[in-house]
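My structure is below; once you've seen it, I'll send some questions.
The other protein chains are all here in position, but one chain of the complex has been omitted.
And now, subunit A:
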Amino acid sequence: MFTGCCGCCSALRPRYKRLVDNIFPVNPQDGLVKSNMEKLTFYSLSSPEKLDRIGEYLFQKAARDIYRKRYGFVIIAMEAMDQLLVACHAQTLNLFVESFLKMIQKLLESTEPQLQILATQSFVRFANIEEDTPSYHRRYDFFVSKFSAMCHSNENGEARDKIRLAGIRGLQAVVRKTVSDDLVENIWESVHMDKIVPSLLYNMQESTFYMKETSNIEIAPEDQVDPPILAETCMRELVGRASFGHIRAVLKPVLRHFDLHKLWVPNQFAIHIFRIIMFSIQAQYSYTVVETLMAHLDENSKSSPTIRTSIADVLSKIIAIAAGESVGPSVLEIINSLLSHLRDSVRHGLSQTEEKQYQEALINALGEFANHLPDYQKIEIMMFIMSKIPFPLVDNNTADNLLQSILLKSLLKVGTKYQTIHLNNTFPISFLEPLLRMSLAPDSDMRLLVQKILHTLIDRHGNLEKLSKPTVNMGALKLTLEKSSRPDLIFINKHGVIIYDALYTSLQINTNTVENVEAIYTTIALLCVELASAETVIDIMQLIFGIQSLSLNSTDMSNAQKFHLQAIVAALLILIPTVVTIKPLLDYAKEIIRARKSEAPHLLPDLLEQYPSKAEMANKLPHLLIDKIAVCEYLNSSGLDSSRLLQMSPYGAGKLGVTGAGTHRHSWVEAGARGSIVELPGTQEVDSVSSSPGVQRKLPEEELTFESMKRVLTEPPEARKEAEAEKREQLSHTFRTATFSELVHRTQPKHDLLQNKLSEIFKSLSTSEMHQSPSERNKKSSIPVYEQNFPELFLY
């Protein structure tokens, strides 16, 4: 050993200090003295108990160098520590790590960007090391605080992005280091998340790539990563690691950040972020995001409609992602919450356009959500929405009226997402019956909505577009036809009567617009197409004759409305033999249409708002009407049993019966029991009033005797009109108020979990919201289970 003076004094120092001193060159730019570093490493490995002192000594040296701004040496010290950290065995590291982290903190505390970046790199390296022994007392508070501050760096020039990148990497490292170990710092504490999340978002929002959604995002090479991209990666990782209990800790600062940075309007960024969240979050928790966003909508109930619309829009953009993962109760909670928001919106902002946009956004969200649920749940949801529609249906601009329309719109939205396979699954009686009841609403817009709901649910073969307007030009339609299935026929056999009856009745309403009539036509036409069979042919023929009579005999319809009826009669007449091949009937229909074309085109589609004043009434043109005897003949000749057509017509309002007083040909209550239409009792013609439950024949003219006929003929038309109006009034009242208990017994719905939940939610709402009279409450105890499931349907 050759030791000089220098050796003498260093001999007084502990060996580890000498080894440390030796790794530093004379000139810092020469860098770490590699061979001496190897010696130091070897020493550390063979005497691990010295490691903590080595660390402390290195730290002391570096602290002094920072103070003296000799940064070159600082960098060397850090490098040495990095190497020791990697080289030494995990079990000996614990104490060394403390100095190591103190060193990093020291560098982070300096104002030198270079040192801050260096420190972050070392921290990242450290975070990747697995330690055996957890350090319970180690805290990362400073690192989270400092890295978050770095994420907001406003340094000049290139340094800015470098420091921000370092900050993000640092945060990523803290998260990685802490999430995997339950014993160390709980990174999910809001004190940390409230720093980490806004820091990431702040960097992400400076990106512009989310603006151009379509362009492919190229994967940037490692060294070209910019803060927004890195922040996004980090965000995905963070969200992906969040377990159920932590999600809100992440989401809360997100929402707050959007509020404060006013990032809801416009909402591209919010959509971008929430998509990232939805795609990164563990799938089973995704509905929590939806819930949280909806809760945020609650908190914003006082905010401008524009903000609420934007939030609801974000919701609609992500809700589908959650739908796949939502089950049972959570589905209904989401739906329920959306409906409550709709209701609140209707209550509070009656008609501002912005409020309407908000409602649209909510309805869209509802539709998007439903769209991604399995079909059986869609039915549940439709029934659920139906149960929320306040009764009675009204035609004014009250909140109830608006709510009814909005809920029907929601129903339509969900309906369009549903794909019917068997009609009996689509239309359980508990759904069909209130729907038909609503098809007679006093508000014509509402009636239109109901028909549209029927359209979307009945149409299975994409014929809706083609049949959206009455036409006699069948060849051009190119309808898609399929033989109807047995379950379908059973369905229509069972429920056809109430369906046709409701359609017929709604045609009688004299506030019908062209659109209303067209929509009813579409429903009938779709039924005809979807249920093509001998039975259906007779049913619809019967209906056609009913409509023809209505057009001839109604006293309170305008001429235009009567022409509309004639036009759809013609359109339906030719539709039937097109769908079910009945050659003679087709020829007959063509003949009538040809004749009308030349003599009375106003008795054919298209339906007009106004007709020329000289347009002749149909009853003056008997040869252009459809002749029942002729039709029966054609049907018979094609092997169809037309006897039902001759026997009676269930549709007779406004038409004089030929024979005496009829009994109830059918009623809604009986409908369920009916096996086949042919078995039905009675040979008399009755009017539609009597075909509705509970309406007693009170009007004298309904006693269809010779006397009454004479009276009708002699009575001034006004009187009769009045009586008719009254009758209709009564009719629609009945439709609203009829009890369906018998029906209900026969068609009790299956009670699955979902439905129980549904009624539970619903009950809690109804008790707080509905003002029940005591008698109604008493009634409740004796009503069937079914009614208890959907009490609102039964509150009149």
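Note that in this section a residue touches a chain if its C-beta (ideal position, glycine included) is under 8 Å from a C-beta of that chain, and two chains touch if they have at least 3 such contacts; residues count from 1.
Convention: contacts and distances are computed from a predicted model.
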Chain not displayed: protein name in its UniProt record ("Multifunctional methyltransferase subunit trm112", "Ras-related protein Rab-30", "SUMO-activating enzyme subunit 1" or "EKC/KEOPS complex subunit BUD32"): "Ras-related protein Rab-30"
Residue of A:162, A:177 or A:195 in touch with the missing chain, whole complex considered: A:195
Contact residue for the chain not shown (choose from A:39, A:125 or A:152): A:152
Option touching the unshown chain, where A:20, A:101 or A:537 are the choices: A:101
Positions on subunit A contacted by the hidden chain, ascending: 56, 59-60, 63-64, 67, 95, 98-99, 101-102, 105-106, 109, 111, 137-143, 145-146, 148-149, 151-154, 190-191, 194-195, 198-199, 202, 253, 256-257, 259-262
